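Note that one protein chain is taken out, while the other chains of the complex remain in position.
Let's turn to chain A:
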Amino acid sequence: MSAANQLAALIANMFATGLLDDQFQQLQMLQDPSAPNFVSEVVTLFCHDGERIIGELAKLLDKPTVDFDRVDAFVHQLKGSSASVGALKVKNTCIQFREFCQQKSKDGCLKTLETVRINFYELRGKFQTMLQIFQVGGDVRGGHPQLAMGPVGDAGASDPRLFPQEVIQSGGIDGAACWDDAYSTPLSEWRN
């Protein structure tokens, strides 16, 4: 199987098993010839930061008196970076983790930390495989391994969130709200 096919299959599997969500596709869209290593740099940074945060959480929860505010702050960081790279499973576990922090439940936090650890290392392993294939694909394909890093089949092609041009052309930037959630402020309500 060629590197491009391997990469496509791996990424498709990560979407299918709920490890990744469409935010990862947003990252892929940001990669271009001027930043050919963007996705791998972000993924590497995420893995590095994630490992550091999990280590800090383990230390904090190992203390006889747990500082839940500090624990929550670290979980918030991991949740934020997970959401930004599309790490769906890790993000969702962090949401549960924060609830236990607010309840000041040490047992709940410890159990969720273990789940976070499992989900994070599962994702990290797949990311590492992805980067290895990417490097091989990059050498073989002369710098265009991105061909393999798209959604599989036509499902992704029809998703309007993947194609900003369609969103823009549908009237999203002339004052009408173009955010896809209820909490962002529409352009028409900007001050001044």
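To be clear about the criterion, a contact is a pair of C-beta atoms (placed from the backbone, for glycine too) under 8 Å apart; a residue touches a chain by one contact, two chains touch by 3 or more; residues count from 1.
We take it that contacts and distances are computed from a predicted model.
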{"item": "Options \"Histone acetyltransferase\", \"AP-1 complex subunit gamma\", \"Response regulatory domain-containing protein\" or \"Glutathione S-transferase\": UniProt name of the undisplayed chain", "value": "\"Response regulatory domain-containing protein\""}
{"item": "Touching residue (missing chain; options A:Ser40, A:Ser84 or A:Gln135)", "value": "A:Ser84"}
{"item": "Residue among A:Ala8, A:Val71, A:Val90 or A:Cys109 touching the omitted chain", "value": "A:Ala8"}
{"item": "Residue in contact with the excluded chain [from A:Met29, A:Leu60, A:Leu110 or A:Leu131]", "value": "A:Met29"}
{"item": "Touching residues (missing chain, whole complex) on chain A", "value": "4-5, 8, 12, 23, 26-30, 32, 35, 38, 41-42, 45-46, 49, 73, 76-77, 79-81, 83-85, 146-157, 161-165, 167-168, 172-173, 178-181, 183-185, 187, 189-192"}
